[in-house]
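Every protein chain except one is present and positioned as in the full complex.
Should a chain be cited, it is by its letter among A and B, assigned in written order, with residues numbered from 1 in that chain.
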Amino acid sequence: MPERILEVASLTKHFGGLRAVHLDLTVDAGELRCLIGPNGAGKSTFFRMLSGAMRPGSGTVRFRGRDITGWDAFRVARLGMSIKFQVASVLEELSVRDNLHLAAEFRFGNRAGQRRAAAMLEVIGLTERADHPATWLSHGEKQWLEIGMASVGEPALILLDEPTAGMTAEEMKKTVRLLKRLNEAATVIVVEHDMNFIRMIAGRVTVMHQGEVFAEGSMEEIERNDGVRDIYLGKGSHYVVRR
Amino acid sequence: MSVDTAAIVVLEIVNSITILVLLALGLALIFGMMRIVNLAQGEFFTAGAFTVLSAVRFGHLPLWAGMLLAPVVVAGIGIVIERLIIRRLYGRPLDVMLATWGVSILLIGLITVIFGAVTQGIPFALGNFQVGRYSYPEYRIVMTTVAAGLMLGVSLLFRYTAFGRRARATIANPEMASAAGINTPRMFMLTFGLGAGLAGAAGAIMAPIVGVVPTMGALYIARAFITVVVGGPVVLVGTLSSASALGFIEALISRFSLFQIETAGHCAPPPCAINIGGSAFFGQIALLIFAILLLRLLPQGISGFWRQRR
Partner (left out) sequence: MRRVWSSTETLAALLLLLPLLAVPWAFKPYAANVLAVYMIYGILALSLTLIWGYAGIMSFGQTAFFGIGAYAYGAIGLNWINRTQQTHAALVGGLVAAALLAAVVGYFMFYGRISDVYASIITLALTLVLFAFAVSTGGDEWVIGVARFGGFNGMFGQGESSQNIANFQIPPVTVWLPGMAEPFQFKINRESAAGYFLVLGASVLVYVVVRWLLRVRLGRVAIGIRENEARVASLGYDTRFYKFALFTIAGAIAGLAGILFAAWGRFVNPDRFGLGFASSTVVYVLLGGRTSLLGGFVGAAIIGYLTSYLAEIVPFATIPGDATPWMRFLMEAGRRIVREAPLLVQGAVLVGIVLALEDGVTPPLSRLLTRYRRWAWWVLLPVVVLYFAHRVACLQADWCLF
């Protein structure tokens, strides 16, 4: 039986009266897991709680066998979890290289960090833009940079929140290849809305709805599930678009 | 401690709280409602005091009329400043701080140009009353009453009037509010004006008991800010609770000497000793230290802490 890298038990977050997240979830080491769900399902909130960017209301998170509930973000990161936030949050005025260097440095130190950063530039295909400030990058390039930052520290678990938002079909294919490559070394959980992308990834899929796990299985199983179709189309649910 | 001493201590605590409330209310309103820090608040306070001074000295108005005039004048100044400067800086909290600091310096300069740099007093005619062996200024009771009245007024204004409803809607979600037809820039302007007016009122009320001088704002601004920071985001509850906590500490430390440190100075009647506690500025230092300790525990301030708990 593969090792359980992540175990989440009744993790809950309320915003005022709204229960944004209330969920149990386990992920095995080496998985490439997709997390889907309509807007406002609580996916990003869930990620933020995992990574320590937001304190959970209640419940527990175990990561690599340790209870990390309520840990500070930097400690979670040091234990080997990294995150790409939904909104691009590269360090705009630092160069692309420095962004990656910073992400690598805390684990590998200055020199080795520089080498890793250079290698990652190749992987994400930004070598030519290495010395430009990150502000100059296009939207898709920023996403890749973020993915690079999330993986350059060789984490055990990578959380990616909508890595292909705003990408062209071609760019998306490239991202899929990138993800598969990352998945060789790390467990990956990726939040996505694009069904094509999910199909290409072909991992296990978890559907979130109103903060809870609604369904889980392979993509075929999920696509056959009427309930899932309903929540996406809005039939018979109380879901309201909150944007 | 005898009964009259206890009574005086209680009165002094109430007085400390009163002063903190007066200083902090307008600032807290602007900070809580608009999420901006107005570093010119101290000069609004000064402007209030100078309005009273001019009304009494040059306009030959009675003191109370000057005091009523001050908040209006200062609110006007506040509104002008909001329109000219702050309006352009919404969404840039640090720049607002810097710009209002610039305004504060400009105002000090302007007030000095007009009135000169000398300290002036405003005579007034209330006496003292006896508490056992002590006598206590009646005017302080007036101040407490006014402070309570201002708090009540602000609370009623925001709870029960159309302006209050619109202001709260604007603060909760400016986009939604303007989509609902509320003139949000106007709401910000009026809120800022109100906050400025409250500082003007504070300056007017305190004018008779302090030296009126262009730089007087600086003496009070630190305490006002500490009170607001410790109070946190909920305006009235925050201000009152933090003013109470800080005022309590300040009054006690100002009143009672904790211990003495002997020093090697050349005092006229030797020996030389520094009393730690028992003077106004030790009260202020205690207030700052206490505030920093409190913020270590409650980084969002008192009201932020309670709101999170709920």
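One rule holds for everything that comes next: contacts are C-beta pairs under 8 Å (C-beta built on N, C-alpha and C of every residue); 3 or more make two chains touch, one makes a residue touch a chain.
From a predicted model like this one, the values you see are computed outputs, not experimental measurements.
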item: Residue among B:156, B:258 or B:274 that touches the chain left out of view; value: B:274
item: Residue of A:29, A:91, A:165 or A:202 touching the missing chain in the full complex; value: A:91
item: Residue among A:4, A:62, A:107 or A:193 touching the omitted chain; value: A:107
item: Sole contact to the chain not displayed, among B:97, B:182 or B:252; value: B:97
item: Residues of subunit B in contact with the chain not shown; value: 37, 39, 85, 88-89, 93-95, 97-99, 101-110, 112-114, 116, 215, 218-219, 221-223, 225-226, 228-229, 263-268, 272-274, 279, 281, 284-285, 288, 291-293, 295-297, 299
item: Missing-chain contacts mapped onto subunit A; value: 51-53, 72-78, 82-83, 85, 89-95, 97-98, 101-103, 105-107, 110, 131, 149, 153
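FYI, only the chains that are shown with their structure count from here on.
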item: Inter-chain centre distance, subunit A versus subunit B - centres from mean C-alpha coordinates, in Å; value: 47
